[in-house]
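Removed from the display is one protein chain of the complex; every other protein chain stays in position.
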Amino acid sequence: MFRKLLIANRGEIAVRVIRACQELGIRTVAVYSDADRHALHVRMADEAFCIGPPAAAESYLNIPNIMSTAELLGVDAIHPGYGFLAENPHFSEICQDVNITFVGPPPEAIAIMGNKAAARQRMKAAGVPVVPGSEGPVRNESEATDVARSVGFPIIVKASAGGGGRGMRVVHTREDLRRALQTAQAEAEAAFGSGELYLEKYVEEPRHIEVQILADKHNDVIHLGARDCSIQRRHQKLLEESPPPGVRDRFIRALGKAAVRAAHAINYTSAGTVEFLVDRDGHFYFMEMNTRIQVEHPVTEMVTGTDIVKLQMKVAVGEKLGINQGDVEIRGHAIECRVNAEDPRHDFRPSPGTVAMFVPPGGPGVRVDTHVYTGYTIPPYYDSLLAKVITWGADRAEAITRMRRALAEFEIAGVPTTIPFHLMVLDNAFFRRGEVYTNFVQRRIDLSALAPHLST
Amino acid sequence: MFRKLLIANRGEIAVRVIRACQELGIRTVAVYSDADRHALHVRMADEAFCIGPPAAAESYLNIPNIMSTAELLGVDAIHPGYGFLAENPHFSEICQDVNITFVGPPPEAIAIMGNKAAARQRMKAAGVPVVPGSEGPVRNESEATDVARSVGFPIIVKASAGGGGRGMRVVHTREDLRRALQTAQAEAEAAFGSGELYLEKYVEEPRHIEVQILADKHNDVIHLGARDCSIQRRHQKLLEESPPPGVRDRFIRALGKAAVRAAHAINYTSAGTVEFLVDRDGHFYFMEMNTRIQVEHPVTEMVTGTDIVKLQMKVAVGEKLGINQGDVEIRGHAIECRVNAEDPRHDFRPSPGTVAMFVPPGGPGVRVDTHVYTGYTIPPYYDSLLAKVITWGADRAEAITRMRRALAEFEIAGVPTTIPFHLMVLDNAFFRRGEVYTNFVQRRIDLSALAPHLST
Amino acid sequence: MAEQKLDLDEIRAVIRIASESPDVAELEVESPTLKISVKKVPGGVRAVISQPAGNPVAVHSPPAHPAPAAPAVTGDHLVPVTAPMVGTFFRAAKPDAPPFVSEGDMVETGQTVCIIEAMKLFNEIQSEVRGRIVRILVENASPVEYGQSLMLVDTTAP
Partner (left out) sequence: MAEQKLDLDEIRAVIRIASESPDVAELEVESPTLKISVKKVPGGVRAVISQPAGNPVAVHSPPAHPAPAAPAVTGDHLVPVTAPMVGTFFRAAKPDAPPFVSEGDMVETGQTVCIIEAMKLFNEIQSEVRGRIVRILVENASPVEYGQSLMLVDTTAP
């Protein structure tokens, strides 16, 4: 196993990685920006090194300072967490060059999945269903028109380098196609530096279901079942669960097989997630692959009894997975709510500040992953995730009532949080019946019904 | 289900019961002494009522004030937790008289198991192995001599009403028997108001293994596997685990069957625990039955995926258990450490005080049951339990390393705790091999090796 | 000469300052005549006020579950009659009987001022001081907690 590992991240995921290292007997190095001097990951790590000013570009994205720290402190591995440098093939390559193990997939796998159009072609070739659309990028309007004619409207224009909804346009008629191509291209160029576009049939009211996979360096790939992440707001996941509600085991096995095929097709190693769109008729389509640990990995850990971050280390060091697909057994149901320092009563605006009191929930079936403690000041520079609450139940109903209970007892004073929003979702009759889709929040949740903020 | 339930207890178990009620949609009434005005159970319950001054005899044991509160606030059930009134058959009877459901067994079952000599006879009659010894109480020295001759020395003299080591004497030779009988009788009379004694063969270096059972009012009894509670200090359990290490499944099934037989023999309902002594040759003997929820119930919940407190409510209201023995499946391994406000460097002396900072551990496989929060003042009147940390692992080794990690990250400022002691046990080679017995702490742990307290 | 009475407004102001400062966990203010120490606790503020020349006075913030009409502060001259048990508070021996006492009445030490019914038993509650009943804090036939203030007696009344 590794001797000493640097965590190139902050917040709850840095804490999560440190915990895994402690259980494996690996020494840890935390890096931190000036704004994170009092952060929990700094206090928990064996060593900590300041790598720059608050702005992420100059600290958590500062490859020279991170690599200097890694070399100065003699680490033999780097875990990138999620976000920041986690899906930067260049960073993964630099680690390789200086003989430090990057706990993640090889640079080539990151790069392929980073280009959406290329990934789509590759998956199609491997027999993984993709949404009907263009073969790779479209070069001009007439190509686009041909594709639209063959798959039928509505279609969606997407940027190859895209993400987060930018460079994306839904087109309902042939007449709107040209303008959509132009604006999407301009947007993509501005946002990602590449105007390359591709087309897909627009799947209406889809569910977002993803498969957790694990791959070792001995060509073994397994999946750990599926997660439903349909409860989103502006493409940000807010609540995730496993297994997906109202879905047959057979369907999940089919998804799992497709995900394993996807991983094999790009010689993937490490933990990864293959995301699928599922339409109302139960067809599934490859959407993208996240080549890193994900925020919502704990729901899978809770139902499978695995520790994905520890397994990530195990395969990174070159060991065999040690688990066959037949060993993976799903028990019960797990839900994760992302508690953010955002005010759901005011359009989810981020609300940094000092947490005057922080009493996390506990008791049976409750897991909390957080970097927050009483007295912690949330810096305004990074994302607003305060804590992940994960509940396990013998069935979905128990997981839901337990989550209600856990969120109700979660005491966070000093900043508004998304807890009132989550309680609304948990109480929603459609949600309780398992009727979820990616536009659930717009269609089913009336945010104006949230009681006015007490302090205003 | 119940409409409104009163919790006749305090501390973490009151919080535990409130959590179960919240998940079941039952309104809760907390009762509290003057010293517990700011306690977490008071803050979490729907209603709270002060029932007396700090001394337990005048508050948590004050049956008139508790019953008055129950009637005034119109509750339909009372949960006694553990300790205090939990095993008081009189209290259970009063509840029956006023038509309030006591969440526990019927008074007769409590009474039988409260008299150790009677329980022993009853168990023997039911075919549950008991330690060889007297048939019921011994009336005089000559009877005692006869018993000692037939089972052989060493023998142990015990008080029928006993507990906590009082009224107990180990006798190695015939010559010592008379004095032992006299002093044990005097001690038992002083401590319990009854000088009734019985004799058992003294089992040397036994393990303490107990079986969790659940019984409904429809004559169905199941067991949820076994717990090893051998790590004790002066008859106080400090660390518990499930399943017991180094024991075959077959043995646990045999224990389970004996425990179910014991429950049937006394028409038991509710959750209960049958405790066994296991000798070095693998023979097991009924020791006693605890007719209540136990401190260490979470380890069983973690490996079986059940919620014992919720099941306790379910059977109390008259529903069927809904689980057959065949549904009970043990997954992985769980350990509980009781973190007490006691100083292991000074003979475990209780250390009440204000908890200046309290950051409980989190992450995968960690459960914390506690009533403590940053700023909480531990009153000096009650027991010293601060928090139960329970870890789950795919196997015992993972549960142990996870517990090490969790305890190391547990931040409790302001009072000394038993955490350094637990870390010593977890690191002990004998413990790691599963070689445990009730005198493990005396034999294997060198308390003087604990580093001197930093603040002295 | 020196004014020994507590300046309650001053105390309130200091507590307010502490309450309104989210970063502050404890605040101690000491002047030649007064020492105020405020410790914030989850869900409330605990304040200890001492007058160097006088007796310490404890101020409890309202509990999470407010007891019905428990006065936050009682002056030196106001003594509460408190419930020695849990039960139902009655002002009179029978529904049609006159109340034992009313606001404005003088009471002697040992005089019965109300009844608390508990477990079907009627317990007469006596005043432990002599003085004038200035306020009855609990509605007739209400449930009362242990220690709850039932009425206030002004011991400086002539």
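In this document, chain identifiers A, B and C correspond to the written order of the chains, with residue numbering beginning at 1 in each.
The rule is short, and it goes like this: contacts are C-beta pairs under 8 Å (C-beta built on N, C-alpha and C of every residue); 3 or more make two chains touch, one makes a residue touch a chain.
None of the values given here were measured: they were computed from a predicted structure.
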Which residue, A:L73, A:V317 or A:L423, contacts the hidden chain when the whole complex is considered? A:L73
The one of A:I13, A:A48 or A:L238 in touch with the missing chain is A:A48
Touching residues (missing chain, whole complex) on chain A: 34, 37-38, 42-43, 45, 47-53, 59, 64-69, 72-73, 354, 356, 374-377
For chain C, which residues touch the unseen chain? 10, 13-14, 17, 21-34
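Here is the rule we use: only the chains that are shown with their structure count from here on.
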Between chain A and chain B, what is the separation of their C-alpha centroids in Å? 42
Chain centres from averaged Cα atoms put chain B and chain C apart, in whole Å, by 40
Roughly how far is chain A from chain C, centre to centre by C-alpha average, rounded to an integer in Å? 55
Quick check: what residues of chain C touch more than one other chain, meaning two or more? 25, 42
Mind pulling the chain B residues that touch 2 or more other chains? 373-375
